[in-house]
Structure formats: structure tokens, C-alpha cells
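Every protein chain but one is kept in place in this view of the complex.
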Amino acid sequence: MARLNEANEQLARAIIARYPEPRSALIPLCHLAQEQDGWLDEDAMAHVAELIGCTPAQVLGTASFYEMFKLHPVGKYCINVCTNISCQLLGGEELLEHAESRLGVRSGGTTPDGMFTLEDVECVAACTEAPAVQVNYRYFHRVGIEDFDALIDALLAGELDDVVPPHGTLAKVRQDLAADRIANITAPEDQEMPVWIARAEASAGEGAAT
Amino acid sequence: MAEETPKPVELTDPVEITVDGETVVAQGGDLLIDACERAGTYIPRFCYHPRMRPVGMCRMCLVEVDTGRGPALQPSCMLPVTEGMTVDTRSDTVAKVQDGVLEFLLANHPLDCPVCDKGGECPLQDQTYAYGPGESRYVEEKRHYEKPIAISETVYLDRERCILCDRCTRFADEVAGDPLIHFIDRGSSTQVNTFPDEPFSSYFSGNTVQICPVGALTAKPYRFKARPWDLTEVESTCTRCSVGCRITIESSQDQILRFQGVDSDAVNWGWMCDKGRFGFEAMNSENRLLAPMMRGEDGELTEVRWSDALSGVTSELRRALDGRGPSSVALIGGSRSTNEGAEAWARLAKSVIGTDNCDAQLGDGLPAEAALGLPGLTIDEVCAPGSTVLWMGPDPLETLPVLQIRLRHAVLNDGVRIVEVGPARTGLRSLVAARVPAAPGRLADVVGGLLGGDVADEFAQASEILRSAGDDLRVVVGRANLAESPDTVLAAVGAVRSALPAARFLVALGRGNVRGALEAGLAPGLLPGGIPLSSGELPQGWESIPAEEGHDTTGILSAAAAGRIDVLVLLGADPLTDFPDRSLARRALAAARCVVAVTPLLDASAAGAHIVLPAAGFGEVDGTTTNLEGRVTPVSAKVTIPGTARADRSIAGALASRLGATDSWDSPEDLPGAAESATDGDGPASGPDGDLLVGIDRELPIPSVGDLEVPPTDAYSLRLVVARKLYDRGTMLVESPSSAALAPGSVALLNPADAAPLGVEEGSRIRLISASGSISIPTVPDESVPKGSVLVHHDLEGADPRELVDISDVVCDVRVEVA
Partner (left out) sequence: MNGIVNSLGGTNTSVAPGTPRIVSSRFDEPQGHTLEGYRSTGSYRGYEGLRAVLDMGPDEAGEMVKEATLLGRGGAGFPAGVKWGFCPPGVWPRYIVVNGDESEPGTYKDRVLMERDPHQLIEGCLIAAYAIGAAQVFLYVRGEMAHAQERVAAALNEAYEANLVGRNILGTDFSVDIVLTWGAGAYIVGEETALIESLEGHRGMPRLKPPFFPAAKGLYMRPTVVNNVETLSNLPWMANHGVSEYRAIGTENSPGTRLIALSGHVNSPGVFEVPQGTTTFRDLFESPEFGGGIRDGHELKMFIPGGASAPWFFAEHVDLPLEAKVVGPEGSMLGSGAVVVMDETTDAVRACLRIVRFFARESCGKCTPCREGTTWEEQILTRLLEGHGRPGDLELLLDVADNISPGPYPVASDPQNSLEAVPYPPRQTTICPLGPSSVAPITSAIRRFRSEFTDKITRRPSIPVGSETPAPATAATAGEVGHG
């Protein structure tokens, strides 16, 4: 399974066109593959490699560096509990313990029903709203023990389907940068001095502006 | 083996720096680590390798550097020296840092030195003794990984031993261009690995074992075979192809156990291909011939004494000489020999026997006049910064692998532009600035068009690049297609020379010492040193020269097939396997009255010979060899010749004396050969770069081709292209266990536009039919094959394109039927 489907391959080509060099699209395309499948599997990595012209080992080498790329199947919801310093001070670690107990898995584990993967994560930039939790990278602030249980219940009941997409989908709004909109993106070696700089330099006379 | 020490550099930008209190003049811009080492101060390191981009990640080479703002810790592998720099490599801070880095590296290292191949030659071990802590304070659980894992057919990886220096991964990416191993995961979980089920199948994988600073990477052929202190080594030159990589031969208990690359600036930069690196296995084969054999009454080869075998050869030779005369004797081969062995055989054939029917090439090369007589180029000149190269040679990756490495570096780092013109895309692939397909037979037209600026729009850029180089164009020429007459290449050479009379050439002949053998006179019409036979000059020490000009291998085999050759000597040559036209080779060997094979292993042709003389192999003979540039370097004997096998030179000498030659032929000094006497240096052993033949500037009259008549293509046929793969079914490879499995199966590659009308797809079997024969073969559509051509590789498992080729044709057209 899990090469990019036709629609995503089209999208992948459009994303590659946004970068001066195709390799820059590696991470965006891994996100796209993960959005398609919920995780990043080998066929998808091999397909990404083909699209950007590198080896699958290079895609794996990059992808495995980043925490968000899941190289094994994960739950529909990744519950990320922040335990870093600001959250630790206000009960993040206790919340994680509770989460382990409530979900019946240790940090890093996935519930047998495939609904939840629990992770103990580093600072998610919600420090003033500790303890913070992300579900598929959607924020939940100042989450107490009861709040957590309510959150899980709501997820199970489908009450948050509108705001929390299944794992893999990040932004629901994409930048729309169709080829006909692109102003300047070409390979670095094909770029010259921008026209407005050239104009400014010309009007500045001999002064070699930088 | 020791890490490479940096060579002295020419001081074009001298700067004064202070190293540990002493003032030193260094080359400005040099890396501090090298400048210090040249000045006699070694800075320990793991990740730094002089032939690769520095990454500064092991942190072992930190020193304190003061450029006027107070001492600061800096990685000396990434810092260029500048005037006035003050360096302290031994301060207390530096010593503490070194101690600390080693403790960190050892924290998770298994310390299994007693069972590690690297133990005894391990930079981690050595530097720990020299700079490290006495003991570790690390009491935590070490990292564990499955150990070792095979990352390719020949290389094993032990991730517990790995110190993550990035040498192997950098090598794979930037030197070999095969980024199939990579850092995976992050931080203290970082490991080197391949993508699942995609092994590190690089022709250069063995280099990673050599440059690994710990025992993390080991080579299957060497694992657990010896400890470094049991090995002795001698410097030599690899002769598996004509690049001539400088190597050490390392042995224990009279058995060769490994080859390692030696850093020669002019040639291989320390690298080797795996075919060369693991090629010693063939010399250790249990199938080595240990005694002469003669075909008995029963038709079987049976072992005989040397005196009987030599008498047998002598009497066959006498019978031939007494009968139809010297021209009924012929010799094919010599490219596997040393220069001295080739000289001895040339002298035997041409001076003692009197036949000019000698050829070191097997119908897969170019006329010797072209090989020796075109104004020459060195590898360095081809790869020189900014040069423009016209590539009309064979695939360098498949035939001259380390040249591919040099070209890769030249293109990626030195702005070299390559325009590839030929019948099939080569391993240069993305390295070329432009590729222009030339269908079989069309090379001269295409090249002429490009140089004249008369091309279709799509090749205008290629033409522009070539024309911008003017007379300084550097041309690499050779046989990209074995199913196409060498005349097509000569015609292209003519086209280049008529457009650019001053153009120079690197002749890319593939066989090991083919250049040396041709120089020695194993070519029709030539005497040692490339002197034309027609000159009538008597080479030093020779008694006579042949009265009439002889044939090349194609001519010899044709004569043999026609019953005109009585004694055919195969000097390490196997026409049945290597000659492009199988039918002719088969008929010739069957028709020759007596075939004498001089070989270390019973190859296909030797198996049908009448007399087999066991020859010494690589690593068993001292002498010299000559690479494709004309560079003469030593080859060395490291182990005893097995059984009663003898060196080529010694066999020639014994036959000469039986035929009445009076001189002694026993030692190299008795053979004042052309190669040794004609070099420009102090003799061939004067450094890892060897010496260039003076003759590199000689010019010989290149045979003119006249109007090449290429038959028109017809709509029903495809034109055959036969190219070589690095790993094929050659005897040496078959006898090397770690390489034997690497030869791919035979397939026919054709352009999808040609495949589509036939309704064939990947894996479909087709039948290729020529006037000479037919083969059934699976298909692989491949866009890189020009329309109208079909590419089949030489000598792989499965269908054999030699069945299709008639060597007398300019091109080989085949009809395609769906099988």
C-alpha cells in the first residue's frame, strides 16, 4: 500500500515546484504521505524519493530525524502531553500518569482499539496555559485530570471531529501557490539580481549598492 | 593500515602560524589539521578524512586557536589557516577535551576489541591509548543493537561499535554517489543503516570498511581471517582494470587476505572498486592450476611434468615453423601479465619465433596505433578544474570504476563539464552536462555535427559546450559498444581531429595491463615502445623481427577458423568468453591444430586447449604495470606461486631457451624492457603515483577508416548495443565467492517506444535474431536507450549477445519477435 495516490501525487508535484531544489520538498511530501495514511510507510518514502530524485535511504534518514513522522502505524488520535518545565511545574507529569492509567498504555503506546497513541512530549509552546495537551497537534490548554477524561470521552464520542482531524492531517488550510501564481521560484543558479534592486542601483548612479 | 599522511604542498600562499610555540610556514587556506600534520604535529581525529568534505562532528581534533581574540576551541579539520594564527594542540584544555571526547565515544562502545577485526589497527583503540582516559566512569546500560547486520553482500555493520563519524555515509553520498546508507533516527539513538530491503549495493562499498575508524564495518572476505599484527603488506597496483589503483597486498601465512587502497594523487586517491578489492579471492581459489596439463590419447587433459609440457609446446612450435612458417603461430593475450611478462612473450613471439600475429586485445579494443599513438591525456588532465570533456568511451562505472569516482569529483567540485556521446547512457548519468545519443555506426556523424555546430536544437547546448573548449577539448575514447566495429570509433576520432587538430585523448581500454602489453609489442605491426615494425629497427637484445606484418585478434581467429593457424597461444586470454563474436571464437579454437593456454585458472578456452601451462597470478609476481594513461607502477609478489605454476616471463624464457635463444631470461634485469627504460622518473617504484611513460606524447599514424559504410536501418530491426557490466561471468569473478553472486541476469533493454508496438512490457520474453544466431531474453523498457537500439550486456547469466554478433560487420542489426 501507500504510495501517494494520484491526487496527492499531483499535489506533490505542485509542492516540489515551490522550492528552488526538489529535495526541499522532502519534509512537506512526508507530511502529505502521512496525511494520506496516518503514518509514513516504506512505500510512501520510496515514492517520495522517486518524486524528488533521491534514494529511499535519504528520505528515511531525514524523516526518522523528526518526531512527527511516525514510521509505524499510530492511533487515530495522538495524545501529546507536555511534561516540559512549565507544564511539569503545574502537573504535566501527573497528567501523563493519569493519561497512562486512563488509556491503559504507557507513553509511546497505542491502545489496542487503534484509537489513541499517547506521547510524553517536549514543550509545545503553550507554556502559560500549563499543563498543555495536543491531540493531533490541536491544542488543549490547562488540562486537569477531569478535563482529560472529558477530552477522551469527547473524542470517542466523535464530538470533536470538526476540530480534530485524524492523525496525519496537519493544517486544513493549505497555501494555494499554483504554478501560475509563482513569481520568482527557479533553481538558485538561474536567479539574477532582482529588478527592483537593479533599478535602485541604476538610479543611484555609479554607487555599487549592496 | 595507517591513515594517509598529507603530502607536502607547494606554498603558493605562505602564511606564518605558530603551532605549540613553534613558528611554521603553512599554505594559506589549508585546513589547520593538515597544516599541523605537515609541520610534524599530529592532531587526533576520527571523522576527518582528507579525501572528503570535513564535517567537524567527532570533536576529537579540537585545538585552541587564537586569532587575536584569545584562545578558543576550534575543530582543526574545518579551520583554514590564516596569517598569524596561534595554535595550541597540547594545552590542558585541549588534553581535557580529548580525554572527554574519548570517554564519550567509549561510553557506549562495546570494547570487544579481542574479537574485533579492527583490533590492532583501530584508530579508536590507538587514540584511546595515546590521548584517552585510563578508565571509564560510565556505569549505565550501554546501547544495544542487533550485531552485526549485513548491509550488502560483502559488508557487515555492527552499530554498537559505530562512533557515528559519518565517514561511510559521506563516502557513499559524496564520493561514490550511492547514498544507500544513511544516518537514521536522532541524538543518542542515531545509527547508520540502509533503507529496509535496499542494501548498500555500491561498486565501492569496500572503501567504507577501509575508512571506518572502528570495527563497525567489516568485509565478509576478511572477517575473522587474521589479526592486523599477523599481516604483512607490500605496495602494489591493482590490475583488474586499466585505471591501475595503487594498493597494498596484505597476507598472512602465505595467503593474501585483503587489498587496501593507497592514496595516489594521480590515480585513485585511496579508493578501490569492490571487484578489485575482493579480487584476491580468485587467486586463493581451490581451482587454481597447480601443474601443466596435456590432452592425452583419451582426449582428456591430464597433468604432466613441466619438461613434458614445454617439450610438447616446443615441438608443436617447431612443427609449425618447419611447416607453414612463423605466421602459422599466433598469440592472443598478455593484458593480464606484468610489463615484463608481456615483454618476454613479445620477444619470444616476435624475435625467437618470428610471428607478428600477436594481440593483447580481444576484439574489444582499438587498433594499437590509436591506443598508443594519439596525443595523450592523464586522468588528472581529464579531471582538471574547468576542463571540458567529450566522452565517447565505455561506461566508466562498469569498466573503469575509480575513474568514475574521479570524474564525479571533477564534475561536482571542479566545474568539469562532460558531454557524453554514445549509444547508451553510462553510469555518468546526472554528472554529464549534456548527453547526445549516437546510434551504432553514427558516432562520427554525431561528433562531427556537434563540433561543427550543425545539430538539432535539442543538442545545441551540448554543441556549444564542446565548441567553447576549442582545441583544449579533452576526449575520452573507447569501445562503448562491442557489437559495433572499432572503425566507427576511429572515424569519430578522425572527425574530432579534423575539427580540432590539437585535441588530446585518453584512450579508455578496459583490460588490466593492456596498455603495457601493447607497449611491450603484443600488437600486430608494433615493436616494443610503439615502434612500427615497418621501421625495421631491431629492439635492444632482440635477434630478429618478424618478416611480415601479422593480424590482430579478429584476424588471428579468422585465420585459425580458416585452418591457417597451427599453434595458438592464449596468454591469460579467454576468447570463448571475451571475444564479441562467439561463433568465430568457437570455430577458431576448434580449428587451430594446437591451442596452448597459459593461465592461472581453467577458463572456458583453456578447458578446450591442448596444452595448459599453469601461470602465476596477481600478487605472486614482481614487476611493473602500465595503466590507461601510460603510468608505470610496480606490482609486487607477496605470496608464493602455488604448486608448480610459473610466472609468464619464466615460461616464455624456458620456451625461448628450448627454441635455441641464447640469452638468459630469468630475471627482470635481463629484460631491458621498453616500459622501464622509457619512463621519465627514477624508475617505476619512485612513489605512489608511479611514472608516466615518455611515450604519452608520441604520435603514431592512426589507421584511416575511409568512408565507413554503415548499412541503412530498416523498420523491422533494432541495432544491437553490447556493453559491459562490472560483474559478469568472467572466470576471475566466478572464482571470487563474494563477487560471484553480484552478476545480474541478462536482459534486453529497449526504448519504450520500441517496446510498445511489440506489445512487450517489463519481463516479457523476446527473441532477438541476427544473421549469426538468435537468443531469447527478457525485456526491460528503458527510456535511456535510444529509439531503434537494443542494449544487451556482455557475458551475464542467461542469453548471450555474442551469439548475435558477426565481428566483420560494422553494426549488428537484430529482428525482434515476441517469444
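Every chain is named by a letter (A and B) in the order it is written, and numbering of its residues begins at 1.
Everything below uses one rule, namely that a residue touches a chain if its C-beta (ideal position, glycine included) is under 8 Å from a C-beta of that chain, and two chains touch if they have at least 3 such contacts.
It should be emphasised that the depicted structure is a prediction, and the values quoted were computed from it without experimental measurement.
Within the complete assembly, B:Ile163 is the residue of B:Val81, B:Ile163, B:Met272 or B:Ala368 that touches the hidden chain.
Only one residue in the set B:Ala35, B:Val97, B:Leu390 or B:Val734 touches the chain that does not appear here, and it is B:Val97. Summarising the interface, chain B meets the missing chain with residues 55-60, 62, 72-73, 75, 78-80, 93, 96-97, 99-101, 103-105, 107-108, 137-140, 163-164, 183, 185-190.
Not every partner is drawn; the one left out touches chain A at residues 18-21, 23-28, 30-31, 52, 54, 61-63, 65-70, 72, 74, 80, 83-86, 88-90, 97-98, 100-101, 103-112, 117, 119-120, 122-130, 134, 136-144, 146-148, 150-151, 154, 159-160, 163-164, 170-177, 181-185, 188, 191-197, 199-200, 203-204, 208-210.
Convention: only the chains that are shown with their structure count from here on.
Computed from the mean C-alpha positions, the centre of chain A lies at a distance of 47 Å from the centre of chain B. Of all residues in chain B, those touching chain A in their complex are 179-186, 193-196, 198.
Of all residues in chain A, those touching chain B in their complex are 42, 45-46, 54-61, 64-65.
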